[in-house]
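Right, subunit A next:
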Amino acid sequence: MANFQGPILDVHNLCVEYSTGSVNLFSRKRKSAVKNISFQIQTGECFAVFGESGCGKSSIINAILAFVPVTKGLIQFENQNLLHLFSSVPRWIRPQIQPVFQDFHQALNPRRQIGSLFKEIRSIYPDRPDSAELLNRVGLHCDVLHAYPHQLSGGQKQRVGLARALSTNPKMLLLDEPVTSQDLSIAAQILGLLKTLQKERKLTFLLVSHNFSILRLLADQVAIMKDGGFLEINTPGQLIANPQHDYTESILKQSGIR
Partner candidate 1 sequence: MTFRNSLRLHWYYIPLIFFLVFFSCQNKNQHQIQQTALYPPTEQTEDGGTLVVGIRTEPETLNPLFALSQSARNVLGLIFGRLADINADLETFSPGIAKSWEVSSEKRQIVFHLHQNIHWHDGRPLTAEDVVFTYQMHIHPVIAWDGISYKQNISDVTAPDDSTVIFKFHHSNHTMLLDAVEGYILPKHILQQYPPEKLYTAGFNRRPIGSGPFIFVEWQDLQHIRLAKNESYFKATKPHLDCVIFRIVPDNFNLLNQLKSGEADMVEGIHPKNFLAIQKSWEAGRSAIRPISYLGRRYDFIGWNLIDPQSYAEAVAAGATRASIDSLIRPNKLFGNQKVRVALTMAIDRQAIMNSVNFGMAVPLHGPVPPILPSYNADANIVWEYNPGKSLDWLAELGWKDHDGDKILDRDGEPFQFEILTESGNLHWEQVATIVQAQLAEIGIRTTLRFLEPALLYGKRLPNREFDAVIIGWTVGLTPDYAPLFHSDYFFTPFHFNGYYSPEFDRLDALAKSAPTKAAAQRYYDKIARLLSRELPYTWLYYRMECSAIHSRFKNIIFDKRGLYVNLEDWWIPQSERLKIDRIFEN
Partner candidate 2 sequence: MNNLHTKSKMGGSLRAGCGILLFILLFILIGRLLTPYDHLSQNLAEALESPSRSHWLGTDHYGRDIFTRLIYGGQLTWIIAIFATLIAIVIGTLVGLFTAWWGGWFDLIVMRLVDVALAFPRIFIVLLVIGLGGSSIELLIWLLALFSWMETARIVRAEVSTHKNFAYVKAARASGLGTNRILFRHIFPNIAGPVIVSAILLITNIILVESSLSFLGLGVQPPFASWGTILNEGKIDPLGNWWISVPAGVCILVTVAGFNLIGDGLRDLFDPYRLN
């Protein structure tokens, strides 16, 4: 497993739909959130999806984590079809892909101490690293273990979230707007931390954001997403230099890059 060759994540023709309106027997109006998306992520790479809110970028993460049913398509993680395994949740795959959510007040359970999160995970995966070590790694003191989320600052919460994600020893992190709600200095710190971690642990990132400036610091590949579909995929440099779509261009202008 360790020497797995080829793309770690292969998404092919992914479609996700939601039913809208009241849920009842006779009406099932459906709204499509993700339309026919395909991409591949190589091990150790950072793949970023850029899109404005509501374009469906979070749905990709939800689809990979099997939080929403996939209408059509294929998601393969190390050649294992995640969609087939969905019905019987593959416990051995779960810890390998971990999400990190933007810091919002629901990112951590408000009624539980931080320490209990790690304890719980270690109770399932006993061979995983110690919580104190993890917290140290993300730059937090062990005291945090006895704190409740509301006693932490935004940056601390975000680090805790990161530590929690790392606690299962994942191969891949799904970063959903990881630094949006922080001010710039903290965002920079966290981004730096992510970068070092990526190198240290050979992590693969799938990063989702509506902030191009952040994407560009981390991403190896960027997909521009609009209305549920990808407009173009390219390296950040190429995109800036040679945008294929007017939309891309307007984004770059808004971000002040062009």
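As a selection rule, all candidates are chains of the complex that A comes from, given by their letters.
To be clear about the criterion, contacts are C-beta pairs under 8 Å (C-beta built on N, C-alpha and C of every residue); 3 or more make two chains touch, one makes a residue touch a chain; residues count from 1.
Since the structure is predicted, the reported quantities are computational estimates derived from the model, not experimental observations.
A.B. asks: Pick the candidate touching subunit A in this complex: 1 or 2?
C.D. replies: 2
A.B. asks: Candidate 2 touches which residues of subunit A in the complex?
C.D. replies: Result: residues 23-25, 62, 65, 67, 89, 91, 94-95, 97-99, 101-102, 104-112, 120-121, 124-125, 161, 164-165, 167-168, 176 of subunit A touch candidate 2.
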